[in-house]
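Worksheet: one structure, shown below.
With one protein chain withheld, the remaining protein chains of the complex are depicted in position.
Moving on, here comes chain A:
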Amino acid sequence: MSTFPQVEPDEASAAFYEAAARGELLMQRGPSGTVLPPEARTDPETGSPELEPVVVSGEGTLVSWVVVHQAPLPALADAVPYVSAVVELAEGPWLMVRLLGDPTTLHAGDPVRARYVTSGTDEEPGAVLPVFQQVPGTAPR
């Protein structure tokens, strides 16, 4: 078991995970220019399903966070307690992410930044995942 359960990319997600392995965060962009999370299917500004991949900065701010004590899935049993968060990317989209670091110093609005971790175990590594961390030097305040 791992604190980051092993992930196997499929065809639809290959580009996202390959970008993460290069240290890049891959989102999507609609015809309106709106940047959308990887799971989005529609540009809400235009209604268009024509979304193109776009690499974003990986910089953002903290919207909300939770310290999870009761694992919601057996796959996460070794991970608790862990922090789940909503982050707002500088480009606009909100992501549900794992947040690394000490939760006791967090505040809404804190700067956060993408980091990249390998899922699975040393023996059985999986895809590289984007996670987030409070930007050092911004806490405590």
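Going forward, contacts are C-beta pairs under 8 Å (C-beta built on N, C-alpha and C of every residue); 3 or more make two chains touch, one makes a residue touch a chain; residues count from 1.
Criterion: contacts and distances are computed from a predicted model.
This figure omits one chain of the complex; the name its UniProt record holds, of "Thiolase C-terminal domain-containing protein", "F420H2:quinone oxidoreductase, 39.7 kDa subunit", "Amino acid ABC transporter permease" or "Ech Hydrogenase, Subunit", is "Thiolase C-terminal domain-containing protein". Listed for chain A, the residues touching the missing chain in the whole complex are 4-10, 12-13, 16, 34, 36-39, 44, 63-70, 72-76, 79, 82-86, 88, 92-98, 103, 107-108, 119, 126-127, 129-131.
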